[in-house]
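Left out: one protein chain. Kept in place: all the others.
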Amino acid sequence: MASMPARRALLEVKDLAKGFGFGPLRQQVLENCSFGLQSERLTVLIGPSGCGKSTLVNILAGYEAPDAGEVRLLGTPVAGPSAERLVVFQETALFPWMTTFQNVIYGPLVQRDMRRDEIEANAIVLLEHVGLKDFKDKYPSQLSGGMQRRAELARAIINNPKLMILDEPFRGLDAMTRELMQEYFLKLYEGRKQSVFFVTSEIEEAIFLADQLLIMSNRPGQIIKTIDVDLPRPRTASLLTSTEYLRYKDESLEVLHGEAVKAFAEGSKAAADFLEAYADQNR
Amino acid sequence: MTPVAARGAIGIRNVSKIYDPDGANVLAVDDCSVEIAPGEFCVIVGPSGCGKTTLLNAIAGFHDITSGEISLDGKPICTPGFSAEPGADRIVVFQNGALFPWSTVLNNVAYGPVVQGTASNTEAKTEAQALLAELGLSGIGDHYPNELSSGMRRRVEIARALINDPKVLLLDEPFRAMDALTKGVAQEFLLQAYDRVRKTVFFITHDLEEAIFLGDRVLVMTTRPGRIKRTLHVDFGRPRNYKIRSSKQYLTLKSQIFEAVREEAVRAFEAGERELA
Amino acid sequence: MAKNSTTLSLRRGLVSVLGLLAFWEIGRRLHFPFLSAVPAPTEVFASLDQIVGNSKFWNDWIASFSRVLSGFALAQLIGIPVGLLMAMSRTLRYLWFPPLEILRPIPPLAWVPTSIIFWPTTELSIIFVIFLGAFFTVVLTVLGGARAIDERLIRAARSFGSKPRDIFWRIVLPATLPSIITGMAVGMGVTWEVVVAAEMIAGKSGLGYFTWASYVGGNYPQIIVGMASIGIAGYLSSGAIRVLGKQATPWQRQI
Partner (left out) sequence: MTVIETPSQSRTAKAAEINSLALTLFRVRQWLTQSSPYLGFLGVASLFLAWYLVTEFFTVPRFNKLPGPVAVWREFTSPSPTFGISIYTPEYYMHIFWSIWRVLQAFFWATVLGVPLGLLMGWKRAFRDYTFPVLEIVRPIPVLAWVPVAILIFAGIASREAPVIFLAFLATFFATVLNTMLGVESIDEVYFRAARCLGSKPHHIFFRVVLPGALPFIFTGLQIGVGVGWFSLVAAEMISGEYGLGFLIWDSYVLSQFPVIIIAMLTLGVVGYGFSAIIRIIGASLMRWADRSGV
């Protein structure tokens, strides 16, 4: 792995561990999971379904506390959610009762550190940038899947988070819309100095977007391989048929396929439902 | 060598379909013609709204067509004003799954033979048990569908179709809701079930990768109104496994129609945005 | 295709309703079992002009509506905050839910005697029983709605740095609005059930009393007029709430 120029480490994760349940039903979801994120780079995490990716996202975002290990953002330990680490969820989490415009201005509005007209001006510029200007007074239910995703990206970007976390944002979109959304997202990312932590289970998507690729093992999840993807930027669709892209795909496919079969075999929902049941307790 | 199917030839000749949702008649499929040979794995790929589901529903007998004719082994099954009753000779595996949530895996698989009267309740159950075992699904017979993962549910649904030995298997984006890794393994399951007893397969999808990996022939559809834009013959030979995904030949095939598919995707993406907004 | 199928079902509906009325009329005339004592549509219609003419009848409408509205409004004013409080704070929920669960299954009308004993006037006692009927419905529906908010929306709001008051006013309240409206619509239905019975048992005025008095006074066609009026009044008030509800939740209207 070529030695990368020493960039300031944005986020350090050391020996994270997280489990649910009790006694014989103890389900270890994350086990000594460690990695680092460099600032202004697009790091992609890939792993089979049920390997603890979403749990890791919840810990980084501050919604859940790990059982062991720690997460430091620019040296200071992370505690609870904050606008420095914003999450774009899998299914849309736009507020259904607010229009697109009200959704986008929500963050700066509640932080109350900018005048309202300034916030609204920023929002208009951003909506123009993501091509949603003439949908600003529409409700989320009136937007297509692609448009909802773009509105959600705008809602996060307007707060200039130090780290943007995306938890399989394009899952559920059909393959074609997904490819176009990936290009769209890259255009947005490559235009700004933004550190991104992107979680996915699609190999093609991971390599197409990533500067650095982290591969996670099956449950209990930990980082088992790191690949530096130095494909040229800006990345275009034609890249998908180039040989280097193919090489990276082969390299990660080898590791991932074994993990996928294990996850697929263990596919019974019984364990997953137990975790869900545990989650209800502390709501 | 696995037995080549002698039946299940689908003839689609100049088929068009106009929908009339409250007056604004929409041309969904425009003059499509294709002859699918018995035992052929034919894949239709295209953006949403390109009429691929309309074609599948017409073959399955859920609605008629406005012009043209669809025949199965020479017998017309769908013409303007007429559509043959859906039946066990052409079974659909639906996009979000249609296992009866209220009956166990075993009763689901045994459903076909029981209602058709081709087997008694117990005979059907033993037959179902055997098929499940052969497909590596033994041991989950008395589970309910909601207790299984999406990958497993999809395999049971394919088994539920295969037990009736249909002439044609119609698959409507069966792996769409799955994450990529589960999807890859589920696709391999379908291929191995296909190799077990050759059947005509009519498979529709949004995903070009999936189309090339699975199909003998790939038809690219245009955005509404749906026309067959390009045809691609895929001869990887059978059986196939995930290794071919990174083979040179796979990539050249993909690049051949990548542009054609992308054009339609972009048009649909823009149309979709306008249509919905 | 869609257009003529709605006219078809309309026609069928009309046929079945008219058929039923005809059957009722013939049944009364030919003294079918069960129908012989029930006044026929024609008799009811004939008695209409006499009733609609006198103002007492309309006073009964006003009496019933005023009781329903006061009891209902009270139930919303107290019930909605209680429901929201129970959703927001777990201790309150654990504290208040069991007592509510004990009182809820007791049918509101079982409270009529106790209410008469307790309250100075019968008017107040009827309004109290109406209040009870709507109160339990609203509290439980609002509680259910507030607790069913998608966890990710709360988490997203917290990530943006929302203060607790932002979470309540900008997230919990709007998200619960649809279930508040459902609670009101269902509650309104219950209040009409209760007011009719309470007026029959202990009332001196109102549509329920009118219907019962018509029976006691032997003026049977008026019973049907009373029943129809109560049905229309109930339908109008629930309908009004649904219309208000649609205005208050524009995001729910599918384009």
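So that you can tell them apart, the chains are marked A, B and C in the order they are listed, and the count of residues begins at 1 in each.
Simple rule for what comes next: contacts are C-beta pairs under 8 Å (C-beta built on N, C-alpha and C of every residue); 3 or more make two chains touch, one makes a residue touch a chain.
It should be emphasised that the depicted structure is a prediction, and the values quoted were computed from it without experimental measurement.
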Missing-chain contact among C:A22, C:L77, C:I106 or C:A248 belongs to C:I106
From the list B:Y19, B:F62 or B:F236, which touches the chain that is not on show?
B:F62
In the full complex, which bits of chain C touch the chain not displayed? Write them out.
8-9, 12-17, 20, 33-38, 91, 94-99, 101-114, 116-120, 192-193, 196-197, 200-201, 207-208, 211-212, 214-215, 220, 223-224, 226-228, 230-232, 234-235, 238
Could you pull out which residues of chain B are in touch with the chain that's been left out?
60-62, 85-88, 90-92, 94, 96, 98, 100-103, 111-112, 115-116, 134-140, 143-147, 160, 164, 185, 188-189, 192-193, 195-196
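In this section, only the chains that are shown with their structure count from here on.
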Most distant chain from chain A, judged by the mean position of its C-alpha atoms:
C
Determine the centre-to-centre distance between chain B and chain C, using the mean Cα coordinates as centres, and give it in whole Å.
50
Show the residues in chain C shared as contacts by 2 or more other chains, in ascending order.
none
Each of the following residues of chain A touches two or more other chains, namely 142
Which residues, counting only chain A, touch chain B once they are in their complex?
48-49, 134-135, 138, 142-144, 146-147, 168, 171-172, 174-177, 179-180, 201-205, 237, 240-241, 246, 249-250, 253, 256-257, 259-261, 263-264, 267-270, 272-273
In the complex, chain A touches chain C at residues 61-63, 80-83, 85-87, 89, 91, 93, 95-98, 106-107, 110-111, 139-142, 159, 283
Of chain C, residues touching chain A in the complex:
147, 150-153, 155-163, 166, 170-171, 174-175, 177, 249-252, 254-255
